[in-house]
Structure formats: structure tokens, C-alpha cells
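Note that one protein chain is taken out, while the other chains of the complex remain in position.
Think of it as A and B in the order they're written, each chain with its own count starting at 1.
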Amino acid sequence: MKHATTVSILLAALVLAAVLLAGCAQQQAQPQDLKMGAVVSLTGAGSNVGKHMKQSAELAVSEINAKGGVFVKAYNKKLPITLIVADDETKPDSGVKAVTKLTSEDNVDILVGGWSSAVTIATLGIVAEKKVPYVVTGASSPDVTRKTDVDKSYVFHYCPTTAMYGQYTTLFIDQVMRPAINEKFGFADSRPMRVAILYQDSAYGKGVLNGVISTITTGNLKMDIVSNQSFKLGEADFRTALTAVKAAKPDVIYAAAFPVEQTQIVVQARRDVNLNTIVLAVETNDNPDYYKGIARFGEYSVIESRFSPYTAPKSSVATADARFKADYVAKYGSFPDMMGVSTYEGVYVAAQAIENAGTLEKTAVRDALAGIRMPQKVEAIKDGFITFSPDYREVQFELFVSQLFWDEQAGECRPRIVWPDNLKETGFVLPDWYQAGTG
Amino acid sequence: MQVQKKSLSWYLTPIALAIAVLLPLLAGMRYFILNVVIIMLIFILFSSAWNFLAYSGQASLGHAAFFGIGGYVSTLIARATGFSPFATILAGGCVAAGIGLLLGLTCVRLKEWFLAMVTFGFAVILQVVIASPLAATTGGWDGIGSPRLLPIEIPGYMLYEYYVILAVTVLSIVCIHLILRSRAGLAFAAIRENEVEAQAAGINPVSWKLLAFTVSSFLTGVAGALMVHHITFISPEIFHAETSFWPIIYSIFGGLGTISGPVIGTVILTVIWEVLKGFGLTYERFIVIGLLLIIVVIFLPRGLVSLPEVLRERFARRKG
Partner (left out) sequence: MALEFDILLQVLFWGLYAGCIYILLATGLNLIFGVMKIVNFAHGELLMLGAYITATVFALSGLNPYAIILLTMIVLGLIGIVIERLCFRPILGTGKLNEIFLSLGLIYVFQNGVALIWGDERQVLNSPYQTVTVPVGAIQLPLDYIIIIIFTVLILCGLYLLLRKTDLGRAIRATSQNRKGAMIVGIDVERMDMICFGIGSGLAAAAGTLWVVSGQVFNPYIGSIPAIKAFSIIILGGLGSIPGAIVGGLLYGIAENGAAYFLGGIWKDSISFLILIIVLIFRPTGLFGESRE
């Protein structure tokens, strides 16, 4: 070995560095605070969402600490939360490193966060081994709490899954759009609705596709998927896919895409390919940039959502919703997106569970999470209370569907909730230029 | 001078090994450090395997393909048959080697940068194939869970995992060293310098290049399988370009074409990376790595291991 000297010296230096690192990181764990770990993507594909998740967590923690912290009966006092953020780099191996660090170096009492489903699922092994409760607030794959080959009893899913939005949107199409179209064109009720799906080739897009298909099958709905086109993550040119969709003559296009992809889909469908049909968007797109990007091309399009920059369901959360948005914008200057709000609430859920458990002991906290019942905070939850389902520890969000109408004053489209009935602001409208797929 | 050098290397290599063996104890058995070092060892293996191929003049930009193939094959076989990952890792390596041979056959007559592009493209295509048409078997984008090397019920299992992976890595590097010291190494070097002349000298470039490809893919497949069994999960993201680029960066930084180059490169850059991460720097980390790479390619083309030599030459020139 020619350069053995160098090798050995460098290895020795490394070991020294490791030992020194070991020394200086050996701070005394303060028993005087609650350690919460936030797993977010600060680099990589998930970095823009990760930024919002981190900031939302910080906002929630600062609010809780402003009141003194979380009351823990075992110590008979309020413990302030120390938020420790780790970057999973949107990669499975770095995610495992991040969660390992949080659970074995920083010794957190509870975890929140997780955006990429693949990365989150990769970390479940270490979460199960260390038995740390994990409130997942960003990953949308149902597998996070349903995958069978790993122990997920400590994992709680605090955000809707692709199965849920697939299901809700399909029901909307069946219950609202189909009757409207049949009425306008005089179609018989037996005519199946022609649905085209344009989905991102990823766990997210495929999850939505599967959600739609299973809703149609289990409900025996009169809907046919006349076209399903996939596109790669980050695609910018949808014209060919939309041309294929147009050739299949759909009544509606359901797109499972990320915000800028969705913007392009809407614009290119209406402007370039001349699709005079309704395009449906999934919740991740409900942010101000979307409305700006689609300009007037998005008029009458539809979006499934749970948290919107320009509207809110008329229920007890309306004020909390407005206040959260205002606080976030004041502190960070931008709209907190979908995963931001669920992380914000996730922190509160975690804090509440610890308070309910009365201790920092992880199994007790896990049980408290499993049995939690707290009033909804910023987003509408079904029946008004946050609970985790007994089988898969998921939460039933009250998702809603809005339709976009042109607002002359704003110079952009604005959403108004059209479904479900208990939350709606106005009725669904089929525009004059709308063309059904076939007769 | 020569004799002195030899005795130095015989003296210091065992010391380096001893440090590696004692590392867990020195680091206080901290889980996180073990985790980082295990991943680092796997990348040392990966970089050495890539470097081995580059030694023969074939620089692949898509080695993530074999990394992922090793991972998927090992995982699927282990899940289907229940065999221990120790056995399936070898299967992963063998399948990777087979596919490497096939890819090598298509690449063997190509100029180096054509080969770079073909290997890059191969990884891109493989990712799409695994994620979509083969989704039923591979779990598609959702990925699949992978069994651990050693069950977690064994106390201190992480420690055993560390030693197993250390052993595999050291063994592989020793094998690489032996191969490069043999006729094969001379043939590779000759082919890399000038293929036409090598051919004129009677060396058959095709079979030697194929050998390099096969061995390199085998070791990469093993590395991939080890990684996947350590993380307990695999998904098509493993074929991403970034996975292909790291071994290249580590090897060049350390010293392309040397045995210790990939080792040093991986170790130092991993430490730098984790330290920068500790300071909360995000994109800056990548910029630092990019700059280091550029500086090394321009000013220190034989890598960090050549630094003492280069400095010695500089001083010698100044004195003389």
C-alpha cells in the first residue's frame, strides 16, 4: 500500500475527531424540558415543504412555551418544549441517520414530521426499535401505518392519506358532478361518468390512483376510467399526455400532481390542448402560487382541500384557521402549506398526549396518543374531535372540495367550498363552455 | 528508499485496521456513530468497487444501478425464501455481476465518455423499469421492507453488524489489492493508458475490461445489499443519480486508481458532511463538496493521497 502513512494518519485523525465529538456532545440531558424531534426535509426533493413543516413546528412550540410549556404530572410542573430539527435530506439512508440521531443522541421523547413516504417508512424500523412515539404529519401514503412487514404500533398518522383524497374526490365526482352533467345534457342516470386520471409516477400519484379505483369498485359507482396517463415527477410539458386524454373523451380530468405540475396541467389543458372540461386538483396545490399560476385558465376548475389560503369551512375552526395563517405570515412572510398546518397541529397533538399521559415515559405517551380525543384545532376534523382510528391510527379529516371562480378585483381565481353540504358556501356550477366527453 | 517504504506500509496498515476495529469502543458505543460509520463503510466498499472499474479506464456514471440491483435481489430472495441475508447478499452480488457483464459487453468498445453516458442512461431506465412495469414484484414506488442482517433481539446487534460489514469491506479491499497487484492490474493500467498500444502489446482489452466490470458490479451489488439490509427498506430512489455520484466524488477526492484513495476520500468527506450538517448548513454542504471536487481535479489530480508527495516535490524544487 503506497500511501499507508497518509491513510493511517488520516484515520487516526478521524478517530480523534470522533472521540472529541463524543466528548463535547455528552451534554447533561436536562430533565427540565420536553424534547421533541422534528424530522423534516431541509434539502432534496422535499425541501420546500420541509421548510414549512419546520417553521410551523417552531411556531407551535413557541406558542406552547409562551404559556410555560406542557404540564407533566409526574414532575408536577410545566416543561418547556425543546424542538430538535433533523434533516432527512429526502433520502432513506439519511432519514435513518436523522432519526437515529434524534432517538439515540438527542434522546427525544416524541417525534413529529416526516414528508416523503419512502423515507418515513425506511425510518420505521428504528422508531419501532427505540419505541419512540412518532406523529407523522407530512407523508401521504397509507402504508405509513398499514405496511405489514414492520412494527408500526408507535406510529400515528396525522395527515390525510392518498387513499382518503382519492376517495373523497371520487365521491364528489359521483355525488355532485355526475348529476350536474346528466341534468345539463339530458343523459340517463345509467350513463357512466368518464374519468381521465393524470397521475405523477410516484408513491403519491399511484396512491391517489389506487384510492380512486378502489372507491369506484367498493361503491359500485357508475364511473369509467377512460384514460390514465402517468408522468414523471418534475415534468413540465403535459401537452402530449393531455392530447392522449383528449382523445379518450373524458367528462372530467383528475390530476394527482404537485403544485407547479398542476399549474402547468391546468394551463396547458385549457389553453394549448383545448380541453373544455373540468380539471380536479388534489389538496397539495391549495396555495397562493397555484392561483397566481393558473390565471384565468383555472376558472371553474375544482380542488379538494383541507386548508386553503382564501377560504375556510364555516365551522368552529374558522377563527383558529384565520389566526394561524395571520401568525404564520407575520412570522415567516409566506403561506404555510398543507403539511405546515398538519405539523403545527401535530405538535399540539403530541403535547396534549404527553399532558394526558402525565409522564414522559414513551409507552404511556403512545397509549395516550392512541386514546386521545381533543377538539379540532385549525383544520376541520370529522365530528369535531381529533382521534386516531383504532386499527391504523389515522385521523378522519373533514376534507372539502372547492370550485374556483374568477375574482375581478383580485385578478385571480378564488375558491368557494361546494361540498360537502355541511361546509359548503355555494353550489357547484358547470360553465357554458363545458363539453361532456361523449353523448 | 524503496525498502523503507515497504516496511512503513507493513507497519502502518495494521494500525489503521486496529483503529477501525476499536472504533466502537473508542466512540463510546454510541448508536448514532455506529450507524454513521456503518453507512460510511458501505460507501467505502462502493467507492472501492467503482474505483476498481475506473482503474481500467471505464468511468461509470450509473453505478447506482448495480447498488440497487444487489439490494433488490437480496431483499426479494430473502423475503421469498426466508434465507439469511448473509446468503442472499451473495446472490445480490452475483446477479449484479451478471448484469454488469451484459452492460460491459455493450460498453466495451465505447469511448470513455460514451460509456459514462450509457451507464448513466442505464440507471435511469432501470429506475423506471423497477418502479413501474415490475411494480408487482418490487413494490414499485412504495418500496419494500428488507430483513436485517442480524435480528434485533440479539443484544448489541448493531455492534455485530458493524464488525460483519467491516470484515466484508476489508476483505473486499484486500481482494481488490491482490487483483491489482497481479497481471490483471498491469493489464488494466496498460489499457487505461492507451488501449491501442496495449492491444499491440498482446493484451486483449475486451476480456480484461469485462473482468473489471464484472468484479466491480459484484462488489457494488454486495454493498447495495448490505445497505438495504441495514436500513431495512428499499425503494426505487436508490437508483437516483446522487447515489451514483458519491462513490465518484469520494474516489476522486481521495485518489483515483489507488487502494487507499476511496477509503480516505469516503472517510474525510463523510466527516466534513456530518460536521457541516451539524452546523445546520443545507445547500452549502453541496457547494463545499462541489468546490473540493473542482479544486482536486485541477490542482491535485491524483487525489488527497498524493498530497504529501506533491508537497515534498514542491519543497524539493524550492531547495534544489
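Methods note: a contact is a pair of C-beta atoms (placed from the backbone, for glycine too) under 8 Å apart; a residue touches a chain by one contact, two chains touch by 3 or more.
Owing to the predicted nature of the structure, the values given are computational and were not obtained by experimental measurement.
Put simply, the hidden chain is in touch with A, B once you look at the whole complex. Residue A:Asn48 is the one among A:Asn48, A:Asn107, A:Thr319 or A:Thr438 that touches the chain not shown. Residue B:Phe122 is the one among B:Phe32, B:Phe46 or B:Phe122 that touches the chain missing from this view. Considering the full assembly, A:Glu261 is the residue among A:Asp143, A:Asp174 or A:Glu261 that touches the omitted chain. Across B:Ile203, B:Ile248 or B:Val271, the residue that sits in touch with the chain not pictured is B:Ile248.
With the whole complex as reference, residues 54, 57, 59, 61, 106, 109-114, 116-118, 120-122, 124-125, 128, 131-132, 241, 245, 248-249, 252, 283-287, 289-294, 297-298, 301 of subunit B touch the missing chain.
The omitted chain makes contact with subunit A at the following residues, 47-48, 201, 229-232, 234-241, 243-244, 246-248, 258-261, 263-264, 267, 271-274, 292-293, 295-296.
FYI, only the chains that are shown with their structure count from here on.
The touching residues of subunit B, counted against subunit A in their complex, run 5, 8-9, 11-13, 15-16, 19-20, 23, 26-28, 30-33, 35-36, 39, 131-132, 140-145, 148, 152, 177, 227, 231-235, 237-238, 242, 255, 258-261, 263-264, 267-268, 271, 277, 282-283, 285-286, 304-308.
On the subunit A side of its complex with subunit B, the touching residues are 1-8, 10-12, 14-15, 17-19, 21-22, 42-43, 47, 87, 91-93, 96-97, 100-101, 104-105, 117-118, 121-122, 124-125, 129, 141, 143, 147, 149-150, 201-203, 206-207, 230.
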